[in-house]
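In this view, the complex is presented without one of its protein chains, the others remaining in place.
Take a look at chain A:
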Amino acid sequence: MMRNTPRAFVGTVMFRLENPVSAGVCDAVERQVGNLSGVSFCDFDEAAGLLIVTAREPVERADVLALLDRLDCRVAQ
């Protein structure tokens, strides 16, 4: 599928970020992704550069990516 093909998910998905992010951005990522409808847990593992998102209700992957893009976080492919 193409990169913007609809991709709703439930459960835990990991997003690996390409570059280190500051503590401020890290907080913003956790807060804003955690506020997405359907997201039940969001944690940023700074050491590993990993964003861990758990959804109990369907969440559109593109919504997470768009939010990260707005926060200037590039997700590794």
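What we mean here is this: a contact is a pair of C-beta atoms (placed from the backbone, for glycine too) under 8 Å apart; a residue touches a chain by one contact, two chains touch by 3 or more; residues count from 1.
Note that in this section contacts and distances are computed from a predicted model.
For the chain that is left out, the UniProt protein name among "LuxR family transcriptional regulator", "Cytochrome BD ubiquinol oxidase subunit II", "Heme exporter protein B" or "Maltose ABC transporter periplasmic protein" is "LuxR family transcriptional regulator".
Residue positions on chain A in contact with the hidden chain: 1-14, 16, 50, 52, 54, 57-58, 60, 62, 77, in rising order.
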